[in-house]
Every structure is written in structure tokens, then in C-alpha cells.
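Worksheet: one structure, shown below.
Yeah, one chain of the complex is gone here, protein chain that is, but the others are all in their spots.
Chain IDs A, B, C and D follow the sequence of writing; residue 1 opens each chain.
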Amino acid sequence: MADSHADISKHVKLYIGVFAALAGLTIVTVLASQVDFSGPGHVVVALLIAGIKATLVAAVFMHLKWERSGWIWWPLVLCAFFFVVLMTLPTLVATESRDRAPAGTWDTIPVREAPAHSGGNAESGH
Amino acid sequence: MSHDEHHELSFIRKYVFSIDHKVIGIQYGITALCFLFFGFCLMMLMRWQLAYPGQELPVLGKLLGEEFFPGGVMTPDFYNSLGVMHGTIMIFLGVVPLLVGAFGNYVMPLQIGAPDMSFPKLNMASYWIYLCGGCVMLASFFVPGGAANSGWTAYPPLSVTATTGQTWWIIGMVFLITSSLLGSVNFIVTIVQLRAKGLTMFRLPFFVWSQLVTAFLLLLAFPPLEAAGVLQLADRVLGTSFFLPEGLVISGQQLVQGAVPSGGGNPILWQHLFWFLAHPEVYVLILPAMGIVGEIIANNTRKPLWGYRPIVYSSIFLGFMSFIVWAHHMFITGMGTSLSMFFATTTMIISIPSVVILTALVISLYKGSIRFNVPMLFALSFLPMFAIGGLTGLPLGLPASDIHLHDTYYVIGHFHYVVAPGTIFAIFAGVYYWFPKVTGRRMSEGLGKIHFWLSLIGMNGAFMPMFFVGIAGMLRRGYDPAAYAANENLLGMVKMSSWSVWMLGVAQLPFILNFFMSIVAGKKVSANPWEATTLEWSAPSPPPHGNFEAVPVVYRGPYEYSTDDRKDDFFPQHLQAEA
Amino acid sequence: MNSRRYTAIASVLVAVLWLGFATPLLAQDTAAAPSFDVELTGDYGYHLPPNIAPEGTYPHTVDSLIDILHYFMVVLFVGWGIFFVYCLWKFRQREGHKADAKPIKAKASKYAEIVVAIFEAFLLIGLSIPAWASVRNEFPTEEENPLHLRVVAEQFQWNFHYPGPDGVFGKTSPAFLDLATNILGIDPADPNGKDDITATELHIPVNRKVIADISSKDVIHSFAIGVLRVKQDAIPGMRIPVWFEANRTGNYEISCAQLCGNNHYSMRALMIVEDQGVFDAWYAKAAEGPEEFDEDELDD
Amino acid sequence: MFRMKIVATLAVVTVSLAGVRVQADNGTIKGKVVFAGNAGDHKRTKLNTKKDPNCAKAKKAIGSYSVVINKKTDPMTLRNVMVFVKEGVSKKYDAPSDAIVLQQVGCEYKPHVITMMEGQTLTVSNGDDTNHNIHFLPKKNQEANFTQPKKGMTKDLTLLAEAPFKVKCDVHPWMGCYIAVFTHPFHVVTGKDGTFELKGLPAGKYTVEAWHETFGAKTMVVEIATDETKEADFTFAP
Partner (left out) sequence: MSASVLPYTVKPHPVTGVYSGKLGTWLFLASEVMLFGAFFSTYVLLRVGAPTEGAAVWPTHEQTHLSWKIGGFNTLVLIISSVTMVLAWAQLKMNNFSKARLYLIVTFVLAGLFLVVKLTMEYYPKFEAGIRPSTNIFFAAYFVLTGLHALHIVGGMVVIGYFIGPGASLWKKDPEYFTNRIECTGLYWHFVDLVWIFLFPVLYLL
């Protein structure tokens, strides 16, 4: 990784640029969430933007862009693979079993009493 | 801290809060051996109830108190607690700390020619966190309702609605997981960064490879269980319902979590997160054991390990595959056809590298010159024992035959053959093998042989009957096997198994005697009593702080035995070839 | 030789221990055997339990898979063991014997590994997958007139819910639960539930397919019928179907295979396989509901 | 330590002396718990105990217990109703030293409804040749859940004051009984004649409650003078 002062100050400019991009993308995510996509559009867009942001952070702030050591890359690749396994397989198994057995233990379950937080819209958001 | 300050270290810094990997290794070793013995004692109690269900436990029954032994008879709750604690203690407090914490810590840096672990303070921290976890586990016996009693797999909703002991169990597990995570980071960095000059990856002894793969397994598989532990703790303490579906009725009343009825969770989720760890955990238990056995076999056949590279590749492949087979523990939860086929297939695939390693170790005997000393006896018996354990895994990995065998004693027999006469024999082998390095003295061969033969018979007597009663359909975790009429004809073998376990207990006495006597009165030996080639034997016994008198340089592979016309039949890694 | 002497001592110890303790243990001691009200049909011992499924159905595939696997294991282990013992004997350290470090070309082991792999693939694709597909997917059609029932597990009892003569299950809900009189929580207002049968013994007719929906009220149990090679976890919040068929009448045991609490070990139920006529009589009688309790005669 | 014991003993003596004076309180509230509904709607049925053959050894059949009507009394009365003073007791009372026994016979709890005092011993005993698991489902007391796998096993417990709660057997789900714990001795359970009598009450105004496991609670306020006996009937008309 570059060590000279000139390189570092070049980096600093890059960091500021990435910051601007991250801030911008945050606003884009929020705006996108207000738009009404059909179906899973929301999820795809939000995760896509989060993915871009995460990539920027990892590549620039965490210096992966300049990282050449295989001993850092290979564990990360492994980790990414197992991460995907962990994210997908349990849900797939659960979905498959539910397709096989859609009914629950009971035919009807008495509706639970609503928790006492009516008027709990404490934040200004909605 | 510079070199000359070492002599000023107080007793406490030197032996208690030490950051020397060797002292930490010994601390791990002693603690874990104690836990191992304690966990075994729990099993001896359980075997009484199995052999003589409902009968008063002689002497001890009265001593253990009315709460768990009303009238001297064990209660089912206590039986279940014993089951949980036996499993947890043996795996997480006994075997893994011995293989990784003790042997890994002590031997691995020596084998790679390093002065210490990369992060010595982290190393110390991981030992003390481990000890805390152990203490929490032990303390849980004294909370109201006793220790955790929902199985070592802690399946919710049972575990969520269980007594306080379960909370302690989770907290203990979080400690143990954290300790293992810190340790694994340390191990990988040490192996990557601190290898001696000339010690390339393919000149590493197989034991170091096995530790490296193990550390990766711990690093990536343990966090999901930690997450699952946090979620279960939330379910128990905060009243959430991560693992509780809607409409749960416990004891005829709708379950209320927090202020509202439970709902929205999925009990199977825990099983996924749990087995995501617990299957790799199996390889955490077996890989370092294979590493130890590999070392000892190469040394005592006086020839190189056959197929060193295939063995290394197999263990890496084994480690990798172990992450994607976990759901074969869950075939009968109602999994559909396609995903169970996926997991069955990966399970069949993972058996191949195990076969490769085992074959390579056996072929290594061919054309050797086999010395039958005590470590070698243990290492050799590891092979058939592990073979039985591995082969009996096949019917469990195929979903169809698993239907009948799932949750029977067959499963117990299978994994005990892998870890008890398998891994624990490897541990004994390692103790006898590296004892001279740690103390400068040898353990008695005579007592060692008595220990070996009695243990071998005891182990097989204990676990072989389990296959027979398991095939006959006797289910595991049963407090009283006689509660089923179908088990009436099986009680003889159950008793035989119990008596073998108690004999196995007796068989450990020579070992304990040998161990402590040899520390003070064992035969003094040179730095390299086994005439071995790997780096740890080039250091003095016991190695001083900083390990090596001169920084070692490595010139060749790890197992250069009988390879050329030298006077000795071994060629240590650090010796330069004569011109 | 010192170590030989110790080996001899160890062997003597082992022999004494085994002759003294282990051998008599294997003999049956009938004194401690508990009494059960009904005798089980079939032969139980150190072998697979009786299999009462019709020939050609998946329970028999399960059995043959287990058999083949064990023959395979024995052959492999014995072959491997012979080589192992041969090596130990032939290459023991002794005067005039030296290790030969020249690399061994072990083609045989490679072939052995390939054979093992192929055999495993055969077991998986040839036997296990079809059997499993049969377990999961080959449910009897309505033309085959299967008997429908529900199995509801709870700590620590198996409850069997039959729809009664009208063939329709009453609606169930935890709101109507009463542990003594309405353990399934059948809606008393639902006309379909009037003739529903609640039982703690599983009655099934012989030679008729059964579809059972397995569920649980509280924790995870596992519904296991040893003689039919049926095992299915009962998971709260799910109603998982299984199917089976028995072709021999008699009394058999149902067990819980998943730890479900302190009395897990006693969570046993009887399965009574009977002729269609006997079953129908039981069914009609049971659908009438519980008998009235005559206080004067029975209460104290 | 020893001195403390003396002090404690003195205190106990004083309190019991006070207790002697309490004996002078002689007010009584008595009456019956009338059932005014249709008895045909609440027939008892035989419970299915086939699960455990050992249950039938002690008893041929067990009846459902959620409503037990004394049909022979006139008017019809209800059995297993707890009648107790809910409010109005101001004095302190000691727990009796004799234990209350909860027996498990023929897979049925005997008695089916228990009222007891705080600090009084409850002895749970297994009279069956089978395994029982006693599971208390209280709100205030600690949840007790223990197993008695063998005949003749007993266990002693003491409880804190608490409104009626259920006790069940986890092995035999049909087994159930109810326990209520009080800080005073004014509580009874109606039997075969459906009557109750609360004796030894000091003069005062009391809220008396009749509690039935199926029909719930009914209360009434009764005022009695010194040594007065008042009649008060409860009527459940579901």
C-alpha cells in the first residue's frame, strides 16, 4: 500500500469523494423507499444501494482496493461464501417445509390482545 | 517487555496470568483434563440409571441430596441435566480445549519455530474467558431446578421454557464461544506470520495444518451459534419469540412471553444456527486428533507420512464441506425432497476425504518399522476406532436409513466412536508423546500399557452394544429404557455398556497415577527422546521462555525418516544437509 | 521385556473383569422387567424390529438399505483390518528390519476409494432417494380411501384426533382447550366436531393406508412408529403429513424420539392394528363420546 | 444467636397468647352453595385413562371434575367450591402445624380442591404404581415442577398466599386440582352436602367469596356482630 505523503494526500481527496457518494446514496435510498415499486422492487433497490455503499466503504475506507495479501482475501472470500450459504439455505429449507405442510397446529388461534401502546407514535416520522 | 525483565516476573505473572504460550497450554491442558474427567463422572452416574432404572444409587444417591435423588433415586430432570452437561463439558470444556487450547497452544508455535503466539495477551484472555465459561457451567448445577436439561442441542421451545439452568448454559456458551473465537484468530495469524525461515506451507507438519483448518472452522462457524445464543437468551429473558411460533400451549395454558402471547418465530431456525456450528464442530474434534495421530505414526513407523499432500488437501476440503452438510441432522424435521437430497449428497461427498486421510495413515504403516510404544498404541487404535465411527455415519447420512436410526442409540454409538475412542485416544497419544517435551521426563510405559488395554476394552464394551440396541430401535435420551416394552430384551446389553463405562473409569486410574508420578519421578530424557524430525524436538525440554536457543531455519519437509544413508534414520527439519 | 509383562498383566485384568462382570450381565434378568398391560406382537431383540409394512413400500427399502450398508461396512472394515493387522505384524520393529522410505505406489487404495465413492453414489441415488421421495411425495390418493387422522403431541402424551363418521375434522383452537375433557380444543359449536374422536391409542385398520398430520402444542416431539419405520418430528406451529400402512394386526408401540422434557422417556402410546370390522366397531363406539360417569357406583 | 432464639420464642409465646384471645371470637358465617342451572348440561363423563394401564389398578374409572353437582341435596348444590373470606380480616393468624396432604391415587388428585394457609406444609405423595409429575402453575409462588417416579414418594412444600391456581400432572394431562393459599384460617371447600361454615370470626364486615373452577367467583358482603352466626347462601346459575 502506498506510503508516501503525496499518495496519502491523494487518498484524502478520495475519502472526501467517497463520503459525498455515501451521503448521496443514503438520500437516494430514502427517496427510493417512498417510490411505489411493484413486488420485490423495494428490497432489490434498497439492498443494491446498500451493497454499493458497503463496497465503497470496504474498498476505500478499509483499503481493500489496495490490499494485495492473499491471506486477507482468501478468508474473506470463504467468509462471503459461507455468508451466502447461511443467508439462503435456512430460508430455503423453511420455505420448502412450509410448502409441504402449510397448516399450523390449530385451525384458529384467538387473536392476542393488542399491546398497550396506542398513540405510541412518538417520533415525528409518520 | 525486553528480555532481561523476564526474571523479575512475579509468581502470579509467570504461572497464573502468564502470557507464555507454553504456560497457557499447560493451564488449558490441566483444566481441560479435569473437566474431561468430571464430564466422564457425570456419565458414570447416568449409566447407573440406565442399567438399573429406578433403583437406589448406592452410597452416592444419599450424598447427592434429596432434590436430585429423592430416596436415593435419580430424578428424570437430573438425568436430563447430566446428559446436557456431559455433552457440553466433554465437547466444549474438555476435548476442544485439549486439542486446540492445550496441544495447539503448546506444540504448534514450537513446530513452526515461533517464539510465542502472535498475540500473547489475547492468548491469555482466551484461557481466562474459557475458565469463566467453565465455572458458569459448573455453577449452573446449583441454581433452582438444576443445570440445563433440554439436551446439549438446546432445541427450543423446550429450552426457552426450561428452568434457570438453561440461561446459565447460554451464558456459559457465549463465554466459551468468545474464547474460541479469540483463540482461532490467534492461531491463524501465528501460523501465517510466525513460521520459521524456510518453513513453507508444504513443509508444515500435518498437525499444524490440522490446527489451521480447525481455526478457520472455529472462526467462521462459531459466530452463528453465538448469535443463536443471544436470540435464545432474548427469548428467555426479554420475552421475545424468535423461536416460538404462534399458538403455543404449555401445560394447557397459552404461553405468554413478556406481556403478550408468543408468536412469529420458528423453532427450526435454532436448529439451523446450531448445526451450522455443530457440524463443523465435529471436524474441530477430529482434525487435530488426526494431526496428532499423523505425527505419531510418522515418527513411530520411521518413514514419511504417505500422501502428505493429499492428506492436507483432504483436510482443507473436509473443513470447507463441513459448512454445507449441517441439515443432515434435521432430515426428519419435515424437510422436503430437494433440499434433503442436497444435504445427503454433500454428506456423501464429505465422507470421501475422511476415507482418503484414513487410508493414507494406514498405508503409512506399510514398509515401516513400527515401534509399539504407548503413544503409538493409542495412535494405532485410533485408526480402527475412527473407521468404525466413520463407517457407521453412512446410514445416518442417507435420509432413508436415517428414518429408522435417527435419535436412537445408534447415533450415540456413531459419534462416540468418533470422539471417544477416536479423538480421546488421540489426546492420550498426544499426552504420552509430548509429555517429555513439556516436563523433560517420560511417562511410565508399563502403566501406560495397562491404561491403553483397559481403555480399549472399556471403550468398545461401552459403545459397541449401542449399535445393536440402536438398530433394535432403542431411543436416546431415555431416562428409563424399560419404559418401552420393545426394549425388554435389550436391557442386557445396556447393562454391559454401563459396566464397561465403569471399568473405563477404573482404567483411568493408572493414567492419573502415571501422569502425576512422572512429573516428579519420571525417567529423565534428552530433548528428542522419540528421535523425531519436527522443530519442537530441536528445542530443549522443557523449552525456555522464547522457546529456541537460536532462531531455527528449516531445510526440508516434516517427516524425513529413513530417507538417505545417514547414520540416524531421521533427518530433523532444522539440520543443514552435509555437503 | 518389561512392557510385555505389563501387557500380560493388563490382559489378565481384562479377562477377569469380563468373566466376572460382563458375561452374567448379558443374561436376561426378568425380575426387573416392568409389566405392561398388553403384550407386543412380533419379535424384538438385537436386530431390526419387526416390519409390518406391506412388501414393496419404503419401510422395506429402509431395511434393505440398512442391511446392505452394514454388509458393506463389515466387508470394508474386515478387508481394511486384515491389511492393518498384516502391516502391524509384518513391519514391527525388530532386529535386522529397517523402514523403507521409498514412496509407495498404492494404486489399490485409489481403486478402493473410487469403489467406495461409486458404491455410496449407488446407495444414495439407487436406494435412498427413491425411498425418501416415497416418504415425502407418494401420498395415497383419495381413490385408495386412506384413513385421515391428526396426531397432536403435548408434554407428555400423544393425542390422536379422528374426524369421526362424517369424515370432517372439527375446528380446533387453544381457546376451547380443557385438559380433562377437550384436550384437542375442538370447537363445541362446530357441528363437524361433534362426532370427532379423541384417543390416546392409535387404532388403525389393517391393510389400509393412513395419512396422519403430525403437530405439537408445546415443544418439539418426534412421532416414531418403530415397526413401520415412521419417524417425523412434531413441530409446534406446523402440521406435517406422513403416510403409512400396516399389513399385520397386533399391538405395537409408538414412541417419542425427540427430547421433550423430564418425562420424555414415558411418552409412549400403543398402536393397535385391527381388522376393518373391529376397527369400524371401535370407531363407531368412540364417536359417541365418553361414557357418562356414574357417581354412585364409582366415586367414593 | 442463642439470645435471638430466646427472643423469637418469647415472641411466639406472646403471639400464641394473643391467639388464645382470638379464640374468644366466635362469629360464624355458614350456608350452602346452590346450583340453580340445568344439571343435564353438566353431566360428568368418564375420563380416558387408557394411556397408563397402572391408573386403572387403583380405580376403575375417573370422572370429569370441572363441574360436580350434588343432585340429591335439595336444592341441588355444588361440590368443590372454595368459600373464603376475601377482605375484612385484620388480625394475624398462625399457620396450623398439621400438614395438608395432596395424594395421587388412581391417577387422580385427592382432594380436588385445597385451601390452606401460608406457611402450612403441603405434602405431595404418590400412591400409584406409576410415574407422576406434579406441575404447579401459580402466578406468585415459584413454579414447582417435579417428578415422583415411584410409589410412596413424598415431598413437602410451603406456599405463599395466592389466589386459586391450578396444579396438573404432566404425565397424565387429565389430572388437575386447585390450590388457594391464605393468610388466615377462614376458608373451606364444599363437599357432598354443598354446605360451608366459616367459624371463629371476630365481629366485623367481611367480603366472602365462593370460587368455582368452571363458574368463576361470586362474592357477598356479610357483617357479623360478636358471637353472631349468619347464614349466607351462594347461588350459581349458569
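Going forward, contacts are C-beta pairs under 8 Å (C-beta built on N, C-alpha and C of every residue); 3 or more make two chains touch, one makes a residue touch a chain.
As the structure is a computational prediction, the values presented were derived from the model and not from experiment.
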{"item": "Touching partners, among the displayed chains, of the absent chain", "value": "A, B"}
{"item": "Chain not shown: contacting residue from B:71, B:87 or B:115", "value": "B:115"}
{"item": "Residue touching the undisplayed chain, where the options are B:224, B:384 or B:397", "value": "B:224"}
{"item": "Of B:64, B:234, B:464 or B:553, the one touching the omitted chain in the full complex", "value": "B:234"}
{"item": "Residues in chain B touching the chain absent from view", "value": "1-3, 19, 114-116, 118-122, 181, 184-186, 188-189, 192-194, 219-224, 226-228, 230-231, 234, 238-242, 245-246, 257-261, 263-266, 269, 272-273, 276, 546"}
{"item": "Interface residues of chain A (partner: the chain not displayed)", "value": "3, 5, 8-9, 11-12, 15-16, 18-19, 22-23, 26-27, 29-30, 33, 42-43, 46-47, 49-50, 53-54, 57-58, 60-63, 68-72, 75-76, 78-80, 82-83, 86-87, 90-91, 94-95, 98, 104, 109, 111-112, 115-117, 119-126"}
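To be clear about the criterion, only the chains that are shown with their structure count from here on.
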{"item": "B-D or B-C, whichever has more C-beta pairs in contact", "value": "B-C"}
{"item": "Where chain B and chain C are represented by their mean Cα positions, the distance between them in whole Å", "value": "29"}
{"item": "Rounded Å distance between chain A and chain B, as computed from the means of their C-alpha atoms", "value": "36"}
{"item": "Separation of mean Cα positions, chain D and chain A [Å, integer]", "value": "59"}
{"item": "Residues of chain B touching at least two other chains", "value": "75-77, 245-247, 251-252, 266, 268, 333-334, 336, 480"}
{"item": "Shared-contact residues (touching 2 or more other chains) in chain C", "value": "36, 136, 154-155, 174, 178-179, 217, 236-238, 240, 261-263, 266"}
{"item": "Touching chain combinations (by label order)", "value": "A-B, A-C, B-C, B-D, C-D"}
{"item": "Of chain A, residues touching chain C in the complex", "value": "97-98, 100-101, 103-110"}
{"item": "Contact footprint of chain C on chain B as seen in their complex", "value": "52-53, 75-77, 80, 149-151, 155-158, 161, 244-252, 254-255, 266-268, 301-304, 306-307, 332-334, 336-337, 340-341, 344-345, 348, 351-352, 355-356, 359-360, 362-363, 365-372, 380, 383-384, 387-388, 391-392, 394-395, 398-401, 403-408, 445-447, 449-450, 452-454, 457, 461, 468-469, 471-473, 475, 477-493, 495-496, 499-500, 503, 561-563, 569"}
{"item": "In the complex with chain B, residue positions of chain C that touch it", "value": "2-3, 5-7, 9-11, 13-14, 17-18, 21-22, 25-29, 32-34, 36, 39-40, 44-49, 58, 61-63, 65-66, 69-70, 73, 76-77, 80-81, 83-84, 87-88, 91-93, 97-104, 106, 109, 112-113, 116-117, 120-121, 123-124, 127-129, 131-133, 135-137, 154-155, 174, 177-179, 217-220, 222, 224, 226, 229-233, 235-238, 240, 253, 255-266, 268"}
